[in-house]
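Pasting a structure here, questions to come.
As you look at this complex, bear in mind that one protein chain is not there, while each of the others sits in place.
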Amino acid sequence: MNIVTTRRICQVFFFVLFIWFCTVTTLGGQMRQLRGWPVNWLIQLDPLVGLGTLLTTRTVYAGLLWGLATIVLTILLGRFFCGWLCPFGALHQFVGFLARRNRSTAVKINLNQYHPGQSVKYWILIFLLTMSALEVLADLIRLPGTHGLLFGILMLAALAWMIFKAARQTSAKPKKAGIMFLVVITVWLLLSAVLNGDQTSAASLQIGLLDPIALVYRSVNLVILPLVGRSFVSVSTLPRAYDGIFPIAAVFLSAILLNLSVPRFYCRFICPAGALFGILSRFAVWRVGKTKDECVACGLCEKNCEGACSPTSQIRINECVLCMNCLNDCRHHLLTYQIAASASGEMPGPDLSRRQFIASAVSGAAVVPMLRISGHLGKNWDPALVRPPGALPEKAFLSRCIKCGQCMRICPTNVIHPAGLQGGLEGLWSPVLNFRIGTSGCQFNCIACGNLCPTAAIRPITLDERLGRNRFADHGPIKIGTAFVDRGRCLAWAMDRPCIVCQENCPVSPKAIQTREVFNTIDTGSKLTVAKAETVYIEFQGTGPGMNQLATGDYFAVVQSSADHRPRRIVSNWERGLRVAEGLPFDPLPKPGSRIDIQVRLQQPHVDPNRCIGCGVCEHECPVPGERAIRVTADNESRDPEHALLLKR
Amino acid sequence: MDPDPNRDDVNRRQFLDRLAKAGICIAAAGAAGFWFYDSKGPLSSAPQPSNLTLKDFSIGLPRQKMSIIRGADRAATLGMALKSLGGIEKFVKKGDRVLLKVNAAFASPAMLSATTHPAIITEMTRLCFHAGAASVVVTDNPINDPAACFTLTGIADAARKAGARVVLPSDDLFCPITVKGAALIRNWPVLYKPFTDIDKVIGMAPLKDHHRSGASMTMKNWYGLLGGRRNIFHQDINGIITELAMMVKPSLVILDATTAMMTNGPTGGSLSDLKHTNTMIAGTDQVAADAFGISLLGRSLDKLPYIGKAQAAGIGTADYMKLNPVMGSI
Partner (left out) sequence: MIREDKNSSRRQTVLSMVILSVLLVIGAGILITQSRFNAGILPKNAFLPEPDQNTASVQISPNAYFAPLPGGIQPLTSTEIFDARTLSDKIDGKAELYLSAGFTRLVSQRFKDERSADLWMEAFVYDMGNSQNAFSVFSAQRREDAVPIDLTRNAYRTPNALFLTHGRYYAEIIASKASEKVPQPVKLLAETFIHNTPAEGPAVDETALFPKQNLVKNSIVLIAANAFGYEGFDKIYSAEYTSSGQRLTAYLSHRSSPAEAEKLASAYTAFLLTYGGENIEEKLSIQGARIIKILDTYEIIFSHGSYLAGVREAATVQDAKMMADRLYDRVKEADNGS
C-alpha cells in the first residue's frame, strides 16, 4: 500500500472528524448532539495552545496535556501534525491541489521552491509567545530581588562555564564574552531594581488569532456552519447568527484563496503552530532524506512537495511536513524516510537571524503593555463587555482565551458572540454576550459554555455554583452583569403605555424586576366635560377618544376637583361618553360641567441590583425594537470585585 | 550500501547525538507537562482572604486622656494641648518613626479649612523631632489628584520645610486588608505599605460638616487610607466609619477646630461656610474627640449614628466628660 494513499486517508479521517465535532457541538444528549463527543480533542492536540497557556498561566489545563503527545511524536517523527492531522492543512492541501491540477511539471516544481519568506512564521511564533511569556519574563527579571541565591548560583555557573570554555580555548573571544557577561548582569540587576509590577505587564494569550486549529474551529463554527445551516441542512436547532463575523470570514477566506497562488501558503509563511513544529522537529529521529547524494537533479521530488523544503538538495527538515510525496515521485527511489540524515546534507533549523529573533521578541514583549496603557483592564473597562457566566476576571481570562468559538457554538440561545473592540484589541473575537441577537437571554440553568471551554477561560462551573445553592449558598448566584432601565425609552416610564414585559420575563425568583404602580393623566386631545352622569355612565359635552379606545382595562376616569379622587376603571367608551366598572360607582355623581381626567395605570419597572444576575432575558424581550429600554451591562459582575455595584454584607 | 565506512561512522555519531537531544527534549517536555498539569482548572474567582491587619499604635495608657484648649493660634493651642496631656515625649519616644495621617482630601487652599491646616503639621512635625523622632511621614489618599492636593493645600510644603517626608499614594502602596470582626473592610485595598515601618501614628483632622455622614472628624479621617472604589462604602457610611475606627488604633488624634466648616461640607468652598470656633482637641480616644467635636458644630449625638456604633464596638466613649478632659485657653 502506498504511504501517500494512507496519508490521504488519514487527512480525510481527521478532516471528517473535525467537521463532525463542529456539527455535533449543540447542547443535548442525542447522537448528533454534544453528548460526550471529545469535540475539543483537536484543539487539545495542538501543542501551541498548551504551550501558550502554560506560559500565561503556568498550568496545563486538563485535556491540553494531549499536546504533550503531539510534542513527543513531533520530536520523534517530525511535522506529522501538519501533513497528516491538521484539518486546516488538509483544506489548504486540497485547494492547492485543485489550483495546480492542470499546470505543467515545471511550473509545479517552481511553485514548491523554498522562499526566504517562510521564516516569517517563526517571527510570528516568537512574537506571539513572548506576548504570552510576559509574566514569566518579568519574574525572570525580578529574580535577583526575589530569589537572590538562585540568581547568584546561576551567575556563578555561567561564569564557571565561561572560564571552562576559555581554559579549553573553545571560546573564540573570551574577552568579549566576559564583557557581555558583565553587561548582561548589570542590565539584569538594573531592570530588576526598577521593574514594578502592575497589570500592564501581565501576559496576554493571542496565539488564537493565527493558530490554525483555533482559526479553523472559529471559522467553521461562526461562519461556515451558520451559512450551511441557513442555506442547506440544519446543523443547529435554530439558524445561528453571529455579530461582526466579517473579519473572521475575511481571514479564513484569504487563507484559503492564497493557495491559488502558492500551495499551502498559510502553512509555509504564516502558521505559528507549523513554526513550533519546525523547531521541535530539529532533532527528529526519523526524517525524509536522500539515500545517495548523486542524483540526476531532475527536481521531480519537488513537484508535489507540500512543505517547500527542497529535498533535491540540502533538505530543510523544519519545513518538511511529511507529505511523503517525494518518496514515490522520485523515479530512482533515492528518497526515503530514515534515521540517517540526507545524503545531500541538511539545512540546520529555522532560517532566523539573531536580529530577527530579538526584533520579534521585543515587539511581542512591548505590544501588550502598550495596548494596556489605555487602561481597559483597569478603570477604563468597557461595561459592554458582558462575559459568559464562569468567565475568569478579565486579566486571567485574556491569558487563557484562544478565541476558538466553542462557547459561541454551544450556547443554546446564541447569545455568545465574538467581541469586536469592547475588550480592547486583545479581546478581539473573545466571547461577549449580545442579548438582542439570540433566542433568549443567558439561560440561568445552563452551564454549557464553561464545561466546553478547552482552556477554562470560562471555568467549568456546576449548576449549584451558577445558582448559588447548596454549597454555594453563601456566594449567591453568579452575576454576569446588571440590567438598567432606560427611563427615556421605556414605554411605562416615558410613553404612558402599560408594559411589564421585562418584569414578567425575569427568571429570577423572587423577581429582580419589580414594578411600582402609578396613575398618569394622559392627553386625550380635547378636554372632557361632563354633560350628564349616572352611577357608572358619563356623557361628555364634546367628543372624546374614539370607540373603545379606553376600554383596554388600563384606563381610568377621575373626576377633577371632586372629593372622591379614586380612579375608576373604564370598561367601555364611545365618542361621547364612557362607562366605568360597576364595582366602584360614582358617588356623588359628577356634576354637569365638571372635568374628567383620563388616567392610565402604569406598572413601572425597577431593577433590584441585589437579585439581578444580568441574564439579559429582559433586554431580549423588551418590546422597544432598536436600542432596548432595559439593557444589561457588566456592572456588578461577580468575576471582578472591582466591578461591584453594591456593598456586600 | 555506502562503501565509505567513515561516513557511516559520522552518520552514527550524528544520529546518537540527535537521539540524545531528542531524548532530552522529550524528557523536558514530559516533565513540564507533569509538573504543570492542572486537571481542575481555576477555582472560583473569589480572592484569597487576606490576613493583613494594621498593628496597634496606641501607647497603652491606663486610661484615655483628652485635652481641649481654646485659642486662635494653632501652634500655641496644639503645643498647650500636648503639654497638658503630659507632653509630646509621652507619645513619641526617641528614635520613633512617626506617621501623620492628615486630611488632604481636596485640592483647595488651606484657608477654606477643607483639609488639615499646614500650621499644625509644621508644629507637630517640629514637636516630634524635638522629642527625638527618627523620621516623620505625612500621608493621605485624597479624593482629588494626590499631587495637586498636597501642593495646593500647602501640606507638602509645610511638611518638607519641617523635615517630614510626604508619601503620595501609588498603586503599589496598597494591600488588601481584613479588619477582624468587620463586615465591610474585608480584602479591601488599604494604604498599608507606609505603615509597615512606623512606630507611632497620629491622626490630624479638621472639624468639618459632612453631607453624607453628618460630620467629618478624627474617625472619618481614616477614610483617606482606603483605596479601590471606596465610594461604594457611601452606601453604609456609618458602618464604614465604625470599621475604620476599628482598623486604626492611633497613638494620638488631633481634632483641629480652630476654624470649623459648619455647612456645605466636606468641600465647603466659601469663607461663609466657616466659623472660628477657636478650639484644639487632642486625645487618645477618637470617639470622645469626635463626640466633643459635634458639640462645636451645634449638633446632637443622635444625628451621627457612627459615634454610638463606635462606642458599642468598644473603641471609645462618647461621654467625653468621663475622661476628665483638661480644659484651658490661651
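We call the chains A and B, going by the order they appear; numbering starts again at 1 in every chain.
In the analysis below, contacts are C-beta pairs under 8 Å (C-beta built on N, C-alpha and C of every residue); 3 or more make two chains touch, one makes a residue touch a chain.
Note that the structure is predicted; figures quoted are calculated from it, not measured.
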| item | value |
| --- | --- |
| Contact set of the excluded chain (shown chains only) | A |
| Of A:P350, A:P460, A:G481 or A:P545, the residue in touch with the unshown chain | A:P460 |
| Candidates A:I75, A:I141, A:L327 or A:L578 - the one touching the absent chain | A:L327 |
| Contact with the hidden chain (one of A:V415, A:A448 or A:L550) | A:A448 |
| Residue ranges of subunit A at the interface with the undisplayed chain | 1-3, 5-6, 9-10, 13, 17, 27-29, 34-38, 41, 327, 332-333, 336, 410, 445-452, 460, 462-464, 469-471, 509-510, 582 |
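Note that only the chains that are shown with their structure count from here on.
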| item | value |
| --- | --- |
| Intercentroid distance (Cα basis), subunit B paired with subunit A, Å | 42 |
| Contacting residues of subunit A [partner subunit B, same complex] | 50, 54, 57-62, 65, 67-68, 71-72, 75-76, 196-198, 280, 283-285, 291-292, 339-341, 343, 392-393, 396, 456, 459-460, 465, 475, 638-642, 644-647, 649 |
| Contacting residues of subunit B [partner subunit A, same complex] | 1-2, 11, 14-15, 18-19, 21-22, 25-26, 29-30, 32-33, 36-47, 171-172, 183-184, 187, 228-229, 232-233, 235-236 |
